[in-house]
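Only one protein chain is missing from this complex, and each of the others stays in its spot.
Chain lettering (A and B) follows the sequence in which the chains are written, and residue indices restart at 1 in each chain.
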Amino acid sequence: MSQTLTSLLEVSIDFDQSHLFFPKLVVTLLAGMLLLIAVIHRARLVEIVRTRGAGLAFFEENADKFRLFSTVGLIVIYFVSMDYVGQLFPNTGLGFLFCSIAFIAALSLVYVHEVTRSVLLVIACNALIAPLAVWYVLGSLFDITLP
Amino acid sequence: MKRLISGMRLGVCALAAAVAMQAAAELPSNIRVVIGSKSTGGDTYQSSSIVAEALSEKLGVNFKVDATGAPAAFKAVERSRSSDGSTIMVFHDQAYLGVLYGQKGYDDPFANYSIGPTFAINPGNAYLVSKKSPYSSVEQIIDAAGNGETVRVAIQPGGVSEIGYSALKNAVKLKYPGKEGNLTPVNTGSQDSKNQAMFDGLADVINGSVQSNEQYTRLPADDQKAMSFVWLTAREQTIAQANEDGMGKTTRADLLKFVAPNVQVPMAEGQDFTFDKEFFFLYNKDIDPAFVEAIDKALGEIYAEGKIQEMQKKSFFIPNFKPAAEARTYLKEKNDRIADVINAIKG
Partner (left out) sequence: MDFISLLSPEYFLLAAAGSLVGIIFGAIPGMTATMAVAVCLPLTYSLGLHEGLALLLGLYVGGISGGLVPAILLNIPGTPSSITTTFDGHPMAQRGEAERALKICIVSSLVGGLFSAVILFLFAPLLSDFAIKFSYVEKFLIIFFALTVIASLSSNMLVGIFSGMIGVFLSLIGTYDVGVGGNGEYRLMADFMVPYLEEGFSLLPVLIGLFGLATIFLEAERGAKDEVGEKRIQLTQGTPFKLNVFRGQFVNMLRSSSIGTFVGMLPGIGGSAASVLAYSQQKNFSKDPSKMGKGAPEGLIASESANNALTGGALIPLLSLGIPGDSTTAVLIGAFTLQGLQVGPLFIGENLDTWYSMMIGLVFANLVMFGIMFFAIKHIAKVVMVPKYVLYPIIIMMCVVGAYAINYGIMFDVWTLLIFGLFGYVAQKIGLEIAPLVIGFILGSSAEVYFVKSLESFGTLSIFFTKSPIAIVLWLMIAASVLFSVYLALKARRNSKSRAIEV
């Protein structure tokens, strides 16, 4: 009896294949748990299927889709252009500096609700000063690599 | 007349200066040195910083060392933009050992990159045993494996840490053909896990370094952490260049006891295996020849001045400057020699 128990617990792992052992275990556990969750909440699942997903709203009520998608869009443009401009001036961090100025200005304009002259001034100053300060202090003084 | 001469002199000087400027202008103003290690506490970072500092001073160009790790560093150098020398890499023998051991993420450095100058050696690659171990020399280890005992060696597989192990295995095979399987690897990662493998009794021999294990060798024998060196893979002539004080309280003379020919790991008939961990530059495949020449020349002058050698020796590096072309032939030969050892134990 005790012998079978010990042999049950025995696991031999071949070093060459050891990279797959733990991921397999995790994936199995994940699948098992997903099944368990589905079984426990089956009533709700049935309900969702029956109503064809009505009452399931991904976005909040009155979601501000303009601001949400502009944020995602601007970030994508920011990252792509930063890498591109950075390539034009290698190892200077200028790609980061120029693109950050544009990005901060644009995103601030997306987010702001009441545009007044003084708000615009704040946005403009912020868009100029913040990236410049970061670029100078971190990029030049501390010699941190920037795009 | 006098005026004319001085005027001419001025003109010549200006012209010379302009030519000099021209030569300097070919270098990018900011040069990023990516290294094959992610650690800023390790030997690659340290040796690179020393040489980058010296080059910055010499050329008036900002050399900045970035510890990106090997895969990212290779990628950065490969980019076509890097052919002007704005991004260059520093690495050591791992660059080709990774290929020889079939590691993922390594491409043949001789075909895909341009090999730059070598500049330093880390002579510290060592093998150690516990002070309580029945083995106290490489010879005993080889004989033990030959006589059927299993000897477990803790290494980090796939590179510099494994090469000494491969050589030992090859030595067992030469002396006791067919018995090399008794030398088995314990695959661990960082230095602390290799030490730990010894403390846990999972390994009989560990790969280590003079720098990080020297103090362990001076512990009293009843301390469970106590170890002793059995082999330094470096060449005798390499250790001979170290400062006389050696490392810690282990002098150069003490260290020399653990290198060939005092410790023999046969590689072939009448030939001992040695291995120096050498640092060198890697450039983009289509690197501007003027850049290669500029760095070679600058390093040549730096090493002629002799200050950098002091710096390197203080940090337990051995100065080792070879211009790009020479380095390439030399490393290619070294690569082929090691490939023989690795192939010999494969079958």
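Simple rule for what comes next: a residue touches a chain if its C-beta (ideal position, glycine included) is under 8 Å from a C-beta of that chain, and two chains touch if they have at least 3 such contacts.
No experiment lies behind these values; they were computed from the predicted model shown.
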Touching residue (missing chain; options B:45, B:96, B:119 or B:258): B:45
Contact set of chain B toward the excluded chain (per top definition): 32, 34, 38-42, 45-46, 49, 53, 66-69, 71-72, 75-76, 103-105, 156-159, 186-193, 195-196, 199-200, 202, 211-216, 218-219, 223-225, 247-248, 314-316
In chain A, positions touching the absent partner: 6, 9-13, 15-16, 18-23, 26-27, 29-30, 33-34, 36-37, 40, 58-60, 63-65, 67-68, 70-72, 75-76, 78-79, 82-83, 96, 100, 103-104, 107-108, 110-113, 122-123, 126-127, 130-131, 134, 138, 142-147
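Following the convention adopted for this analysis, only the chains that are shown with their structure count from here on.
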Mean-CA-position distance for chain B and chain A (Å): 39
Chain B to chain A touching residues, read off their complex: 28, 30-32, 64, 66, 81, 86-87, 187
Chain A residues touching chain B - in the complex, by the definition given at the top: 15, 87, 90-92, 143, 145
